[in-house]
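Every protein chain but one is kept in place in this view of the complex.
Order of writing sets the labels: A and B. Residues in every chain begin at 1.
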Amino acid sequence: MDAILLQILNGLDKGSAYALIALGLTLIFGTLGVVNFAHGALFMIGAFCAVVMQRLLNLSYEVVDPTRTDFLGNPLKVQMPYVESWFGTEFGGGLIEWSVPLSILLAIPVMVGLGFAMERGLIKHFYKRPHADQILVTFGLAIVLQEIIKYFFGANPIPTTSPDLFSGSFDFGVLLGFDPNTIIYPYWRMVYFLFALIIIGGVFSFLQFTTFGMVVRAGMADRETVGLLGINIDRRFTIMFGLAAAVAGLAGVMYAPILSPNYHMGMDFLVLSFVVVVVGGMGSLPGAVLAGFLLGILQSFASMNEVKSIIPGIDQVIIYLIAIIILLTRPRGLMGRKGVMED
Amino acid sequence: MGILEVKGVNKRFGGLQALGDVNLSVAENTVHAIIGPNGAGKSTLLNCLVGKLIPDTGSVMFDGQSVLGRKPHEINQMGISRVFQTPEIFGDLTVMENVLIPCFARRDGAFRMRAFETVAHEKDIVEKALQMLEDVNMADKKDMHAASMSRGDKRRLEMAMCLVQEPRLLLLDEPTAGMARADTNNTIDLLREIKEKRDITMAIIEHDMHVVFSLADRITVLAQGTPLVEDVPEKIKGHPKVQEAYLGQAHG
């Protein structure tokens, strides 16, 4: 029982990332009808926003610390971050420590701007082209984006730390009456899960309760009719692209402490997120979220030793296997609508 | 016994009875028109004949064999060809290739791996396709990109693709829908010519009365999924029930 709970918890953070990326993919696909292979790159750029923020806050100058000496007896030179000298050690240090959550402030404008630029500059011209062309051009864009990141940040993963407050782990077992140390769950992963829930809730209520969201939902259901009503759907769709990019970026920012950002993490997540979208049902937002969590949890179950000893290698293939089964038995996915991309 | 026998066909979509107890017999070498107002179930009936839909109950027999449960390509191989409401042609191919493909399909069946023969070397088939194009006055356009033709030409090409297969039954789904008067008249002439020159059975689904009365040997009037009357055109014109259900509505 405790092992099962632990696996569910373990699946949540990965599932959250899948769900957030898949949500953005579905938003773009549902509104613009474009298959965006560069969406993983947006997730990756989000993660690098955290890296940039960490580096910015750690920008330092050298000062001589009179209280300490090095092994030769000379006064020790230490790195003094600018923020600490401006805001004092207490507050400045806090800023540095909280760099990941703070990067959200950086990520939102960056991602929305990038999203707008992508839609206006490139994707717009591909609405009427075949899906294969859309896949190919966004695939090219993904390569370009990840190579740019590689150029500036190198090929190695860059460790990013979460605030000390969340660096420990939480013993769920005790809370639920199991033995101590059976269900240990790092705080940050919990934070990530809650964060994902907030974003998902935010996106859904935005679509549900605002006029803007209503028009977009109507557009997802039937683009032509909405166009006929004389509503300028294009501008709204640009905004949706920005929103989807921001969702992917935020998912990346907060994921940075869990997986050290590297330039190809976007592609890795993209392939899985596509599978998630297909399993959830192309064009269905609840489907994307549901399938994201479901596959995340299933993947973590498959990595249990007990499971692996029965079916070796299942942890490596479970997601793909499920996708294949779903596609063959329920071609529209778990919650897909009829007629989406079927020709 | 007609070549096509539809007996007791029912089809429901959820709560809607699209077809209710449809009986229909199409005699060989006649033109049989099925008319009716929008939503009368004409297209549903047609889709049941070609394997796109399967009726809930009833039987559809073609030349003594049931077509139910067969796939569209199997039904075509039985000898039923279909013309669509908007012409379905191979847009990226040349006009000639468009006609060659049905020739190969008739000779080689639903699938045959001819990866090492050369199309140009199949003299018989090339000749047959050329002859067909001449018959429909399109021989001069044989190397044209099919998608770049006018709508009328596309319709003509689609007709040629069906005829070259020498089908025993040709189904036409509103062949003049959305056409200008001149185009409609051209299509009527083309169909009349086909009817005179070839031994062919045709079933036409049509909205346009003018087309129906200039072509059909027999007419079935469909309303709300059930056949109202079936008779020769002269009788249908004056039939009170038809006036009420269809013509009355159309002119009122």
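The working rule: a contact is a pair of C-beta atoms (placed from the backbone, for glycine too) under 8 Å apart; a residue touches a chain by one contact, two chains touch by 3 or more.
The criterion applied here is as follows: contacts and distances are computed from a predicted model.
Comparing "Formate dehydrogenase subunit delta", "TusA-related sulfurtransferase", "Autoinducer 2 import system permease protein LsrC" or "Amino acid/amide ABC transporter membrane protein 2 (HAAT family)" against the UniProt entry of the hidden chain yields the protein name "Amino acid/amide ABC transporter membrane protein 2 (HAAT family)". Which of B:Lys71, B:Lys197 or B:Lys235 touches the hidden chain is settled by the complete complex: it is B:Lys71.
Between the chain not shown and the residues A:Pro75, A:Gly113 or A:Pro331, the one that touches is A:Pro331.
Checked against the hidden chain, the listed residues B:Glu28, B:Asp135, B:Asp183 or B:Asp231 yield one contact partner: B:Asp183.
Set against the missing chain, the residues B:Leu53, B:Leu68, B:Leu93 or B:Val229 yield one that touches it, B:Leu93.
Counting over the whole complex, chain B has residues 50, 71-74, 76-77, 81-82, 84, 88-93, 97, 100-102, 104-106, 108-111, 113-122, 150, 152-153, 156, 161, 165, 182-183, 186 touching the chain that is not drawn.
Contact between chain A and the absent chain runs through residues 35, 122, 125, 129, 131-133, 135-137, 139-144, 147-148, 151, 267, 271, 274-275, 278, 282, 312-313, 316-317, 320-321, 323-324, 327-328, 331, 341-343.
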